[in-house]
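So that we are looking at the same thing, I have put the structure below in C-alpha cells.
The other protein chains are all here in position, but one chain of the complex has been omitted.
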Amino acid sequence: MELKPILSALLRNKTGAILIAAQIALTMTIIVNSVFMIMERRGDMDRPSGTDEANIFVLSYTGFASDFNEQTQIVEDLDYIRSLPGVIDAIQSNSAPLIGGGWSMSLATEEGPDKNGTGTAIYFADDHAVNTFGLNLIQGRDFNPEDITWRNRTDTNWPGQAILTKALAENLFKEDWRNAVGKTVYISETQPINIIGIIETMQAPWNGWNGLERSMLVPQQTLFGGGRIIIRAEPGERDRLMTDIENGLMQNYKGRLVRNVRSMEEIREISYQSHKGTNTILLVLITALTIVTALGIVGLASFSVNRRKKQIGTRRALGATKFDILRYFLVENFLISSVGVVFGALFTVGLNMLLVSTLDLPSISWYYVPSGMILLWCIGLAAVYGPAKKACQISPATATRSV
Amino acid sequence: MLVMNNIQKVFRTEQVETHALRDFSLKVEEGDFVAVTGPSGSGKTTFLNIAGLLETFSDGQYHLDGIDVRSLNDNQRSRVRNEKIGFIFQSFNLIPDLNLFDNVDVPLRYRKMSSSDRKQRIEQALETVGLASRMKHLPAQLSGGQQQRVAIARALAGSPRFLLADEPTGNLDSSMAESVMQLLEDINANGTTIIMVTHDPKLAARTPRNIFVKDGVVTEKKRSSMDGTDSLIMQPAIA
Partner (left out) sequence: MLTYYFRLAILSIKRNPVLSSLMIAAIGLGIGASMTTITVNYAMSGNPIPHKSEQLFAVQVDSWDPNNPFREPNIAPDQLTYLDAMALMRNAPAKRQAAMTKVFAVVEPKGDEALPFDATGRATFTDFFAMFETPFLYGNSWGKDADNNNEMVTVLSKQTNERLFGGENSVGQTITIGGKVYNIVGVLDGYRPTPKYYDVTNGAFNDPEDYYIPFNLVAALQLNRAGNTNCWKPTAEDGFQGFLNSECVWIQFWAELPDKETQDNYLAFLNNYAEQQKQLGRFPRPLNNHIQNVMQWLELQEVVSDNARVIMWLSIMFLLVCLLNTIGLLLTKFSTKSAEIGLRRAVGASKKTLFAQHLLESTLIGIAGGLLGLLLAYGGLHGVKALYGSSVEHLAKLDTNMFFVALGLAISSALLAAIYPTWRACNIQPALQLKTQ
C-alpha cells in the first residue's frame, strides 16, 4: 500500500484534513451518545407492563350528584359490564400500569419504625384483578370473593393479605423470594400483611420510577369518590366496547362523570410520549448531522480533486490505473477518518462520562464505540466515493495540457 | 519499435469537427531520437498523447513494441504506459506535496516491486540526473532546471523503452535547457528511444531525426549529415 506518500502529502495540507477529522470526531460523539440514549429509552419503552395490553381499556369516573352512592354504583356498574358479551372481565381500581397517577407505600420485612422499607405501588382490586389484567400468577393463590373489603378515603387500616409481584418479593426476600408465599410483611410500620400469591410481572403506574416492577394487589375496593374501571375485552371487541360501555354507563346513571376512556395502547402512547418525542428529536438531529458531515466531506473532497487534477492526470500518465486513483482517495479519506474516529472514541466516552455524572445515565456499553467508529468510517468512504469516482475520470492527457 | 499507420484523430463538439491528426503515419526505430516540430495547434501534442497512450484515436493502426494499442482496455493501457513509456512534461508535473524521492517513486508504486528494489532504482535515477543529495527536498525548493531533471529521473526510474518529452525545455532558460538536452542525449546514447516535441529549432537540429507536423499531417525532414542543411521531401514517413 502507498500509505507513506499519501500520509506525507496529507501532512502538507493539514487544514482540510483537520477540519474533516474534527467533524468526524464530533459527529461520532453526538451520534454514538444519541444512539445510546435512544436505545436506552427504547429499552425502557419495551418493558412489558405484564398486562394483556392489546385487549384492555380503562375509564375514569367521578361521582358528583348528591344521590351518588359509590358502593352500590360500583357493584351495579361492574355487574353490568361483566354481563356484556365480548367482555372477559372487569374491575374497579385506583390505578393501572402506565397511567401516571397512583398510590405508593413502603413495605418492610420487620415490624416497627425506622426499618428500611421497600417502596411499592398499590393497586386496590377485587378477586377479578388477575383475570382482568391478564396477570400470570406464578405462586400461591388468587383472592377469594370473601377476601374483598371496602376502603374509605381516610382509612388507615390495611387488610391482612396481598399479592406481590416477583420483583417486589425479590427486593424484600432476595433469593428466598420463592418461599415468600405465607410470609408476613409490614405496611405503615406495624400492620402485618400475609403474602398469599406472587405474580410474574405488573408494572407500577409511573414509568419513570426506578421501582417500576414493584407492585402489590390489595383486596379492597375504594370509595374515594372517584376511581377507575379496567375492562378486558375478547380479541377484536375492545373498540366496540369502549363506546358501548361509555354510553351504557351514562345511560344507567347520570350522577357520575365517565371520562378518559382509553385503551392500554393509548395509555402506553401517552405515557411514553416524551420518550418518543426525545427519540424522534435525537433521530432527526443525527440524521441532519450525518448529512451535513457527509456533504462537508463531499465538498472538501471535490475541491481537493479539482485542485489536484493535473497531479491525477500525471499519475495516470505515469501508469496509475483508474482503480489506483480511486484507491488513493479512499485510502486518504480512511486515514483522515481514522484520526477522526480515534478522537471520536475518546470524546464519546468523555461525553458519556459527563452524562453519567451529571444525569443518571448508565455507562455506555463497550460495543457502541467500535460500532460508531465503523459507521463513521463508512460514512466517510461513502461520501468520498463520488468525488473519487470523478477523479478516476480525469484523462491522463491532462498531464500534457498547459494550465 | 513504434509504428503508426493512417492515424486519425477527430475532436467533435456540437458545432465543429476538428481533425487534429489526419492520415498520420510514422515509424520510430529502436534507439531513435526524434524531434517533432511544428506550429502551435498543428497536432504535435495530440500526436504525443496518442503515442504515449494518453489519448485514444479515431481511426488507423498503432503498434507499440508489437502490441496493437487499439485492442487494449484502460487498465492495460495504464500498464503499458507504466512499463514501456517514460514521460517528461513541459511544466515538469512534479507533485508539490511529495519530496524528490517520493516523486520519483510515483510510477514505481504502480508496479509490483519490492521496496528495496524501488529504493535502489530511485537512488540510481536521481544519481543519473545529479540530484541524489537532495532526495528529501520538495520540488518548490529547486530551480526549474533541477525540477525538470527530477522529472527525467522519474521517467528513467522505470527503465522505459520509450521516453516521450513534451517541450521539456519550454519553461527553462537556455543554460538549463542545455543541461537537460545534454541529459536526454546521454539517455538516448544508452539505448532509450526518445520522441521529443519542441518548437526550438536549435534543439531539433541536434537530434538525428526530425519530423514536422502541420495541420495534422506529418512530414519528414531528411537532413544531409554532410553539410548540415535541411532538405524537405514530401513523403510519407514510412514506406
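Every chain is named by a letter (A and B) in the order it is written, and numbering of its residues begins at 1.
Just so we're on the same page, a residue touches a chain if its C-beta (ideal position, glycine included) is under 8 Å from a C-beta of that chain, and two chains touch if they have at least 3 such contacts.
Just so it is clear, the model here is predicted, and its values are computed rather than measured.
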Self-check item: Shown chains touched by the chain that is not drawn here
Solution: A
Quiz item: Of the residues listed, A:Asp52, A:Glu76, A:Asp127 or A:Glu189, which one is in contact with the missing chain?
Solution: A:Glu189
Self-check item: Residue of A:Ser274, A:Ser365 or A:Gln393 touching the missing chain in the full complex
Solution: A:Ser274
Exercise. Specify the residue from the set A:Gly211, A:Gly225, A:Gly248 or A:Gly386 that touches the hidden chain.
Key: A:Gly225
Practice problem: In the full complex, which bits of chain A touch the chain not displayed? Write them out. | Solution: 15-16, 19-20, 22-23, 26-27, 29-30, 33-34, 37, 62, 64-66, 113-114, 153-157, 188-190, 224-226, 257, 259, 270, 273-274, 276-278, 280-282, 284-285, 288-289, 291-293, 295-296, 299-300, 303, 306-307, 355, 358-359, 403
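Please note the rule applied: only the chains that are shown with their structure count from here on.
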Quiz item: Hey, which residues of chain B end up touching chain A in the complex?
Solution: 45, 48-49, 52-55, 74-75, 78-79, 81-83, 87, 89-91, 93, 95-99, 102, 105-107, 109-111, 154, 158, 166
Practice problem: Report the residues of chain A in contact with chain B in the complex, numbered from low to high. | Solution: 2, 4-5, 8-9, 12-13, 310-311, 313-324, 395-397, 399-400, 402-403
